[in-house]
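Shown here: the complex without one of its protein chains, the others still in place.
Each chain carries a letter (A and B) given by its place in the written order, and its residues are counted from 1.
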Amino acid sequence: MIESTMINRNSHHHIAPLWLYLAIGGALLVLTAVTITVSYIDLGGWNIVVALVIASIKGSLVAMFFMHLYYDKKIYTIVIVMGLLFLSIFISLTMFDTGRRGDIYEIKSEPIKPEADFYKELPPADSLDQTGHSEH
Amino acid sequence: MSSMPEKNYLTEKRGLKSWLLTLDHKRIGVMYLIGISISFALGGIFALLIRLELLNPGRDIVGAQTYNQLFTLHGAVMIFLFIIPGIPAALGNFVLPLMLGAKDVAFPRLNLASWYIYVFGALLAVVSIFTGSVDTGWTFYTPYSTQTSGAVVTMTLAAFILGFSSIFTGLNFIVTIHKLRAPGMTWFKMPLFVWSLYATAIIQVLATPVLGITLVLLILERVLGMGIFDPAMGGDPVLFQHFFWFYSHPAVYIMILPAMGIISELISTFSHKRIFGYRAIAFSSFGIAFISFLVWGHHMFTSGQSELASMIFSFLTFFVAIPSGIKVFNWLATLYKGSISLDTPMLYALSFLFLFAIGGLTGMFLATTATDIHLHDTYFVVAHFHYVMFGGTVIAFLGGLHFWWPKIWGRMYNENWAKISALLVFVGFNVTFISQFIMGIKGMPRRYYTYLDQYHRMHGFSTIGSWIMGLGFFIMVVYLVHSIYKGRPAGSNPWGSLTMEWETTSPPPTENFAGDMKLTHGPYDYDKIVPRTD
Partner (left out) sequence: MSHSKDRPSYLAHHFSDPAQQSDSAKLGMWIFILTEILLFGGLFVAYSIFRAWNPDMFYNAHKFLDVKMGGINTVVLITSSVTMALSIRSMQLGRKKQTIGFLVATLLFAAVFLVIKYLEYSHKFHLGQLPGKFYTFTGVKGNNPHIFFSIYFVMTGLHGVHVIAGMTVIVMMLVRTMRNRFSSEYYTPLEMTGLYWHLVDLIWIYLFPLLYLIG
């Protein structure tokens, strides 16, 4: 059987070859291993950046090949890019507030309540529970 | 005089079941029209009760707690049950496929589902009234909404469910506009109402999901004490306002954009003149839609939001004036040297221009941080909001309703009574809300149960205005219902309009048109052809 890119004559749907799906799946697994490994290296503020870049590469692979954006009409990509654009507006303008309170007038801005009341009723944390599984 | 077509979408199938299971966009539009009319009546009764209570300081008819519930219900019912679905889901549903020369919307089943979701959400809202009601105001601000007793969860759930109805309508319209235009109906041959519905639908699908997650988080906050909006738990109540207004500011454009689309149709049709600046009007809808996502923080100038953020939001808000101004300019330019006929829909279009201008310009006062500190949470805000939402959206909705009424039912209403009613609504509205502008500037806070003596006279004016408006609406209900049974047959194109919905019979057949449609002329080619009137 010839496993190459072909067009179904009746419906003009694009059929991707088997190896492509397997290769993308493999790449996603490798990238998962990479992102886990990198998370154990201390890169300071860059850890989150690296994690998000790798996640975005994985996400793009899924969207482009599993979800066929690479072959399909551009409009679908535009729809999704619009969503990401407006989501980034939401995040950035909201964080512009939460990160910059008290910038103009010198009102000290701090967490509204560093410790919620109910923590006082909990038993003291003398025997720090060591059930955490990952050691960083 | 023309007669009614033998076979049309109203008569082809009969019986309640044929309506409840229909996939026809016209019938679903009519079912929506009934739903939003009932909601409008309900919200209107709440409004009349609020005004009656405020006639004198202190108790007139209800206690303070009931008063709080009344203004919450008035807001929630009017916003979520009437004005958001109003133009798109009722009028838009009926007219959009007809304007495009299509046989239906892209997903008829989803369309019907959205109506049932709407009804379910509405019933849930009614349930909340009888299970303790809500006194938070329609904005559900935390931490009050997580602490007050009452049916906050039920009402929130209702709004959450109604959001889905709105999303499905928007999704359906976008796909319909992209995929179901008749041959020859290129993008720039589409009527401007379609353009405005398109911009509206984009906001509906982009913003409504955020309302959904906001309300889910609010419910979880109440049930689980999540802590993210509750200052006592280390959360941030201002964050709730960000979440809420990220949806609800764009949502006011879900309400006003389709209204502007109707005005474009009305002004061109009744000036018998090509619309001035077609592309500018079409694109300004998208300008408004885009900017609407950048300005939500103007609701939060006094909330404890970062002052720097307030400045940015204030600055960005002024930009809304540009596309809005473009539209008003183009409408006026269309009127200029047109041969204007003052039928009832046109009367509404002209009142829209007057009222929306006031509503829009007072918005600039509120967008200015310095004046907003003084005006925030006063009657000035209430009056501004009503000038835009009632003076803008509801007036345009009524214009559209009177414009397409003969297409929907095939019969004409009594023109004289319609004009009297339009006049009463216009006068009553201004009496009600100009007095609220004045009270607001003098410092009357919104949502207060009682007030100082110095506001007594103005509150009196405002209440009398609400009675004039109420009378106008009462007359409207009578002549409109009367016309369904006794009105004279309207003919297919009573106004002499050039958009495609007037090329089919009134009421249209189930399949919308006799055959497959093809575009033969543009929607505003009044300079090229004289439209057939019959």
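What we mean here is this: a residue touches a chain if its C-beta (ideal position, glycine included) is under 8 Å from a C-beta of that chain, and two chains touch if they have at least 3 such contacts.
Computed from a prediction, not measured in an experiment: that's the story for all the values here.
Within the whole complex, the absent chain has one touching residue among B:Ile38, B:Val62, B:Val119 or B:Met226, and that is B:Met226.
Considering B:Ile174, B:Ala309 or B:Met346, the position touching the chain not shown turns out to be B:Ile174 (whole complex).
One chain of the complex is left out; on subunit B, the residues touching it are 102-104, 106-108, 110, 167, 171-172, 174-175, 178-180, 205-210, 212-214, 216-217, 220-221, 224-228, 233-236, 239, 242-243, 511, 515-516.
Panel shows subunit A; residues 8, 10-13, 15-16, 18, 21-22, 24-25, 28-29, 32, 35-36, 38-43, 47-48, 50-52, 54-55, 58-59, 62-63, 65-67, 72-73, 75-76, 79-80, 82-84, 86-87, 90-91, 94-95, 98-99, 111, 113-116, 118-119, 122-125, 128-136 of it touch the chain omitted from the view.
We adopt the following convention: only the chains that are shown with their structure count from here on.
Chain centres here are Cα averages; for subunit A and subunit B they lie 37 Å apart. Looking at the complex, you find that subunit A touches subunit B at residues 75, 82-83, 86, 89-90, 93-94, 96-105, 111-118.
Looking at the complex, you find that subunit B touches subunit A at residues 178, 206, 210, 227, 231-236, 238-239, 242, 246, 293-294, 296-297, 300, 304-309, 312-313.
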